[in-house]
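A protein chain is absent from this complex, but the other protein chains hold their places.
Think of it as A, B and C in the order they're written, each chain with its own count starting at 1.
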Amino acid sequence: MAAVLRGSRNLWGRSLKHVDFTLVSSRSMASKTQVGFIGLGNMGKPMAKNLLKHGYPVIATDVFPESCKELQELGAQIVDNPAEVADQADRIVTMLPSSPNVIEVYTGPNGILKKVKKGSLLIDSSTIDPAVSKEMAVASEKMGAVFMDAPVSGGVGAASSGKLTFMVGGVETEFTAAQELLTCMGANVVYCGAVGTGQAAKICNNMLLAIGMIGTSETMNLGIRLGLDPKLLAKILNMSSGRCWSSDTYNPVPGVMDGVPSGNNYQGGFGTQLMAKDLGLAQATATNTKTPVPLGSLAHQIYRMMCARGYAGKDFSSVFQFLQEDENKEEGQ
Amino acid sequence: MAAVLRGSRNLWGRSLKHVDFTLVSSRSMASKTQVGFIGLGNMGKPMAKNLLKHGYPVIATDVFPESCKELQELGAQIVDNPAEVADQADRIVTMLPSSPNVIEVYTGPNGILKKVKKGSLLIDSSTIDPAVSKEMAVASEKMGAVFMDAPVSGGVGAASSGKLTFMVGGVETEFTAAQELLTCMGANVVYCGAVGTGQAAKICNNMLLAIGMIGTSETMNLGIRLGLDPKLLAKILNMSSGRCWSSDTYNPVPGVMDGVPSGNNYQGGFGTQLMAKDLGLAQATATNTKTPVPLGSLAHQIYRMMCARGYAGKDFSSVFQFLQEDENKEEGQ
Amino acid sequence: MAAVLRGSRNLWGRSLKHVDFTLVSSRSMASKTQVGFIGLGNMGKPMAKNLLKHGYPVIATDVFPESCKELQELGAQIVDNPAEVADQADRIVTMLPSSPNVIEVYTGPNGILKKVKKGSLLIDSSTIDPAVSKEMAVASEKMGAVFMDAPVSGGVGAASSGKLTFMVGGVETEFTAAQELLTCMGANVVYCGAVGTGQAAKICNNMLLAIGMIGTSETMNLGIRLGLDPKLLAKILNMSSGRCWSSDTYNPVPGVMDGVPSGNNYQGGFGTQLMAKDLGLAQATATNTKTPVPLGSLAHQIYRMMCARGYAGKDFSSVFQFLQEDENKEEGQ
Partner (left out) sequence: MAAVLRGSRNLWGRSLKHVDFTLVSSRSMASKTQVGFIGLGNMGKPMAKNLLKHGYPVIATDVFPESCKELQELGAQIVDNPAEVADQADRIVTMLPSSPNVIEVYTGPNGILKKVKKGSLLIDSSTIDPAVSKEMAVASEKMGAVFMDAPVSGGVGAASSGKLTFMVGGVETEFTAAQELLTCMGANVVYCGAVGTGQAAKICNNMLLAIGMIGTSETMNLGIRLGLDPKLLAKILNMSSGRCWSSDTYNPVPGVMDGVPSGNNYQGGFGTQLMAKDLGLAQATATNTKTPVPLGSLAHQIYRMMCARGYAGKDFSSVFQFLQEDENKEEGQ
């Protein structure tokens, strides 16, 4: 997956206030002490590298040993499992694919909490169900550690260039300590409230994003069929109450804007499959809180149908293409 | 219905380029000649008044004689039916509730086209199916007249203050002539393309607006239930890719913004019933052009369900209230 | 399109009471007098043939002269336009593709109503908006004629074999006269109420059918992925409250039933495009009556999306295939 960030076009927008790099917490002494990092995938690896670049000794682990090699060559210490990371570092960042991985890495037999030191700061940047974040926070607290959820926005490119946005949930008094590390990896660090609210903010944004993108796509498609020029229609919408990020910053119609995936056959950007995953989280969260989300739910289904029809790897703005008539296509033959 | 326009918050946005008042067409001579006006309802009456204010003699008619009185007292000439208007004026503006009315007023037994003069300019500001606009254009052309569709955005308040936005479809060479009249009644006049595209632009915008409003409402509701502060959530969305007009300019959650209907128990603004009507047009247009509009279609259904549950007269942002849980309510008892 | 009727599996079910052939109306004398027939397409031609087979002299017309040839060879008299049909026959059946055609054939310059005889019986078997049926009834009544809507169920096969089902709306006292003709072409003739209710019944049935088919398809797909055997799942549903015509009579999963399109790569049956058309009518009717139809509306959108993705000509049960994951497919490349 290529970067979502393309110049000023960022899935998380233009102007999240940049949090100044200010204090060091009591936890990290005068000098830069070791930081643990668990989960060295497409996102985690460049994030860990940025910690190294900022001078932090890194102690890391991953289920796939080969993922560790590159980081080891850059000077990171590699250990066997999360418990061993926790045995040595009192600040740990985790970046994992889904809720079950997070549960395993924190509470499993070789999990962080088996050997976590009292007072440790545990920052989970995975995108998961906020209910799981809360469970991890409770479990961590029992061991005397502090857990914060800090999911990121921005893709692999933003991770490499240190331009991620972090949405942070957790005890407010620990936010400054988290900032110290997160600003090494991201351009924006936003405090959202109690633990789980980082996840909540990300899920909410992405649900509304998906709705706006599908809505923009159907609207543009309808307008074009009614004889409107796509560029003119986009201009009218963007001056009017139909305006949204998907219409004015990431327009899904080829030729309307430059530098967005619609101009590049929907390559790069934010994959349909990843959007479907985030919408699944939104749906699960809505179900658990008995919240009606009719459009979010239908958006989820549409991205799911797209995955079933071969769009999994394309940018999520390819829903425009999915909805367009393709008279010559005969499927299933 | 109160005005949609509230300070700079306008359903049609902030900065549609103001079209300069420039030429007079060959049709209107040096001095200001009579302009016909048909349809003196809540919108039509203040529009006709603005023509009078700008010094145009107005000759008008309406099916309800009482609607004509006020205008007559202001100096307008009142005649019995559209044909008689067309008999005297070569520029006519029509403002009618729906497609059948437009068909009747143009092609009925006492319709405009019975007595229209060759070269007349007929401007229809009703919001109707673009297919009907096209039919009227064809019928007008047969009689040697020019038809343009010019639906408005902005409510009664904007009509009174002459701040409407007009979306204009029709032959481009006639646009300047239309502008001359429309700028007396509106702040913005946008040329959209061939006949019908004015309607298309309005329908498209309002469909995307409805999607964005419902999407924002479910997202805000979900976020609040997940523990996020509504103002902070709105701020995060507005800095991010979830941003849309409904989140940053007309937020549906009471207390997040000032000067919008959500702050006033959803009074004023743009009624749910009117939005449902526009979505019905969007749906009909999409059906006729075989265009899939899944979210627009569901938005239509949701506004329709709201009408069935007592929300017809509230601002369309009251969908937030509709989706919120109301544990104490027991309906149908 | 192949026949919908396949043995006892009929889109319109098993046991619509067969209406006895009883009386002759006052209109048709002792002997069989001429019957007019307008619209000789895929459906109309075999219907007209069945009238001939039953000994009725037929006088017919169609916009495509070549469509008339075959019928002429079988003994029908061919004339130039609907007005001429009406000039000679006092019982006329029309079978046309859509509302505008019906309006033209009845009220156009060479339409039936230009020369219709007082007391004529006009039966429209087209599937159109019930509002148009009502308009035609009013227009016919002004000329002293009786109009009835009698849309059919069953495809070309049923039309050929005289096994159509007719849903009839109109004045009840004229129903017997209509039956006399309709029983020549169909196995079931159901009286539904005032004019327009024939259309209403057909539209309602097909909307619920579409909902049931998509619902059955998603349910079967989900169950299969959860490890249930498709035949067993169908059996359980059919014994339980999930049971519907699509699960027990026309199951969309290949291999569950014999003799249905799902067993034949979704060839034959009732095309997705035709279902989309009927759902468009249902949607338009619901919009006009301000009736919320959330699932019907989404069903419409799904069939519309299927048309856009190459399923237009497949049986409407192919929605099962559309929803199934197809990992190897890469569209748009």
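Here are some notes:
Note that in this section a contact is a pair of C-beta atoms (placed from the backbone, for glycine too) under 8 Å apart; a residue touches a chain by one contact, two chains touch by 3 or more.
This is a predicted model, so every value here is computed, not measured.
If you put the missing chain back, the residues of subunit B touching it would be 265-266, 298, 305, 307-311, 313-314, 318, 321-326, 329-332.
Across the interface with the omitted chain, subunit C contributes residues 10-16, 130, 153, 165, 167, 190, 192-194, 196-197, 200-201, 203-209, 211-212, 214-216, 218-223, 225-229, 232-233, 236-237, 239-247, 249-250, 282, 285-286, 289-296, 298-299, 302, 323, 325.
Of the residues in subunit A, those that touch the hidden partner chain are 276, 280, 283-284, 287-288, 290-294, 297-298, 300-302, 304-305, 307-308.
Just so we're on the same page, only the chains that are shown with their structure count from here on.
Centres computed as Cα averages put subunit A at a distance of 51 Å from subunit C.
Among all residues of subunit B, those that touch two or more other chains are 290-294, 298, 302.
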